[in-house]
Every structure is written in C-alpha cells, then in structure tokens.
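So the structure is just underneath, and the comments pick up after that.
As you look at this complex, bear in mind that one protein chain is not there, while each of the others sits in place.
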Amino acid sequence: MIWVADAAERRALIDSLPEAALVADDLPLRANLSVLENIAIVPQYRQNLSYQDAADQAWALLARLGQTDCALKRDPALTCVERFVAKLLRAVILQPPIILIDRPALLLPDIHYPPFLETTLQALAGDCEDCRILDYAWNAPLYAPR
Amino acid sequence: MERAPVRAPLIKNLELKVGLLLVATLLLAVGFLLYVLHARGVFQPTQELILVADDAEGVNIGMPLTFSGFPIGQVKRLDLTEDGRVRIHVAVPLKDARWLRTSSQFTLEKGFVGAARIRAFSAMLSDPPLPDGAERALITGDAAQDIPVIMARVKAILSNVEAMTASDSSINRTLAHIDTLTGRMTGDYGMLEGVLGGPDKAQKVVHALDRANTLLASLNGVSLRVDQTLAKADQRVFGSGGVMDQTDRSLAQVNAILGDVRESLKRADAILLAAQAAATNVEAITADVKGATTDLVILRTEVDDSITKVNHLINEINRKWPFRRDVELKLP
Partner (left out) sequence: MAIPQRFLTRVGGGALGWLQAWGRLLAFGARALVQTFTPAAYNSATRSVVLKQIYFTAWQILPGFLLFAALLSYVIIQIVVTTARAYGLSDFALEVSVRVVVLETLPLLTVLFIALRSGAAINTEVALMNINNEIRALEDAGVDPMRFEFTPRVIGGAISVYALTLLSCILALVLAYVAVYGFQLWSVGDFSRVIAKIFTPTAFLTLTLKSLLFGLAVTLIPIRAGLEAPRMLFFAPIAVLRGMVRLFFVIMFIEVASLALVYM
C-alpha cells in the first residue's frame, strides 16, 4: 500500500516508478477489441505468439479470476469490475517488475474495493509478486487492518 | 489448461475472403503483365528489319508494319545515323517474315489526320525471303511532308521578289529605264522617239517613211506610165534621158531610203526584244510596258507593211522590166 496526500505527490510517485505497469483510469482498453484480445495482444507482441496461444494465456488468467464471461465483450459493454479486471490482467500478462494500481476508488466506484482487491491479488499470486496500490490517505479507513 | 474459445465470429472466414481477394489480385496483376508483355511481342522470336528514312516524323515505337493491311511487325527502336538519316528497327515475328522478300518495298504514309503507317509491298512472293537484319530504304509519300518543301520554295520566291522590289534592284533600274522610255514616248514622235532614243532619229524614220510613200506613189505613177508607153516606144524607154534613166535613179534612191529604214528597224527590233524580255520577267508591274510593247508591235507592223508594199512594187517592176539585175533590194 502506498498512501499519498495529494495529486502532486501521486504524480511524483508514479514518475518515480517508470518500470511499473500502471492500472489507471486514464489508460483505457482498446475500444474496438474484446477483453480477451486486449489481454492477448500483449504476448502476441512481447513473445511473438500466435493469437491462439496468446488467447489461451489470457483466457487462463480470466478463468483464475472467474471472469471468462466478459472475455468477448468490448469496453462499453463492461461493468467497472470487468473493466478493472481486464486492465489488471493486461498489466499482469506483461510480467512487469511492479504493478501499480492507481486510485482504485476511481476504477471501482461501485463496490467496496479493498476486499475485492485483496481477493483478486491473492488469486493472481505467483503472477504478480510486487503489486502496489496507490490511494489517497483519506481512503485508508476503508482498508481492513492487516 | 482450459482452451480459449475461438475468436469471436465477428467476420466469417476473414482469412479465406482476404486470401481470395489477394490471390485474385496477384493472379490478375501477373496475368495482365504477361499479357502486356506478350502484346508487346516479348515472347515471340523475331527477326530484325532496318528501314532507313530521311525523316522519321510520325514514326513511334510500337507502330505496326502492315502488309496487305495486316500488321506483321512492330517498330522497336529509332536511331539517327552519322549522316542524319533515321534507322527504324522493326521486329518482325518469324512466322510473319515470309511475307517479306528481297524485292519488297516499304513506304511510310502520312495523312493530315491520323497516325502514320509503314506498309510493306511484296510483288514477287517467289523471290528469296528477306534475311535477318536487312536494311531497306523507306519511301515516304506524304501529303503533309511536301508542305515544308513548298514553303521553302515560296520563301525563296518571296525573297526574290523582295530583292526585285528593293530600291536598287535590277527590276527597279529597268523600270526607271522604262520610265525614261515612256517619257520619250510622250514626245512629239511618241513611240518612235521612245524606241529609237531621240526625236531627231524618230524624225528621220518618219521622213524615210514619208519619202518611201511618196516614192511609192511616184513609182506607181511611173509604172502606170510605163505600162501605157510600153507598147508604143521601146527605144524611148531605153534611150538616154528616157524613162529608164529616171527609173534607175529612183530605184537607187529607194534603195538608200530602204537601207535607212532597215537600220532603224534593226535597232527598233533590238529594243523591242529587250522590252519584251523585261516584260516577261516582271509580269506584275507591266501593264504600262505591255501597252508600250503593243504599240511597238503596231509600229513594227506598219513599217513591215510599207516595206511589203515597196517590195511588191519592186517585184512588179522587176517582173515587167527585167533589167539591171544588180540593183537588188534587200528588205529587212
């Protein structure tokens, strides 16, 4: 968990971690691709996989989070949870050293997000070693004490 | 591991359709390229025929060589020789080469509208076939081609006319001469003065003519009298101081006068000739001169007339009185 006091501090923190893969509100999914394709495209590029192999990887990740229903949907049809999952998996499949979830309250406005984040990250254990959540200090009470 | 479902069937048979389109395009492109190459005769074994022409205006690459209206060859290349003639390389497919014989003629025809045509004529198909690389002259027959030649000639003519009309040209000088000539013609003695070069000389001619006329009248009288007296008195005639003496003197006189006339006429003739020559050369400006020469011709006829009369008279005298043969009159 990273707590920041204001927007400037948040900006500075993001800039200090250039190696981190961001999951953020202002980095949308590719609108004309389905969730599955949005995730699969990363290994297609990074590892030069065929679409089928890349899609298998993406599907497996979705399956681990129980979100395969949304695999063929495109961005406007997604709920905020599905959209968040897609963005998160797009970062996970890249296998970056750090995954930085920026302001989860903005990404997941409709649910009590701290427990959801916890279960999601646990489900992905092994694929994201260093996953950090960046949130404002005033949201700290929402999180369960560790 | 669970397999991902096949891609969403957004587009059915995407790969197949696009593949079909690409293969069709590729095949058509290659096919068309081959067709054009074939049409351009790339795949046909050909033999070369070189046509040499002075001017390859209107000949372009790809132009057909026709025989009896059928294309049997194509122009492949044009180049210029050292002496400025054009060598037209024609490729003739081997299967069509049999229409070309050693005796074949080649013509280039051009109309005012439309492309030029190279045609082959083979009158004797029994002659030996034309060998590969043969060189033949290309005969050009062209309506438009003559125009530049004609233009060149017209230009030459125009420049001649220009030289003629220049202030110091010979024509102008001639005209000036004619001017003085016609000036003289307006003198007292008109044409004669003009022709003979001065009033005094013209006067002489007129006098000579007058004298000839009077002489003729008197001779007429004489011959009448002679006729009357002939039968009566032959001795009188032949005696001294007789008619014969008179006649002799008259004849000598006539001879002298006629000699004068002849001289004058010779000169008039020369001038007349010169004037006529000048008149033919400068047709355009010669209305005056023509008139003048017509006058001269009339004068000449008059003089001739008089002389014929004299001649006639003398012949008559000679016939009637065949004496003094040495007194001979030579008429111009």
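In order of appearance the chains are A and B, and numbering begins at 1 in each one.
Here, a residue touches a chain if its C-beta (ideal position, glycine included) is under 8 Å from a C-beta of that chain, and two chains touch if they have at least 3 such contacts.
Everything quoted here is computed from the prediction, not taken from an experiment.
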Residue, one of A:Y51, A:F116 or A:Y143, that touches the chain absent here: A:Y51
Residue in contact with the excluded chain [from B:A39, B:L80 or B:A137]: B:A39
Residue ranges of chain B at the interface with the undisplayed chain: 11, 14-15, 17-18, 21-22, 24-25, 28-29, 32-33, 35-36, 38-41, 61-64, 71, 74, 113-115
Residues in chain A touching the chain absent from view: 21-22, 26-32, 41-42, 44-46, 48-51, 54, 90-91, 94
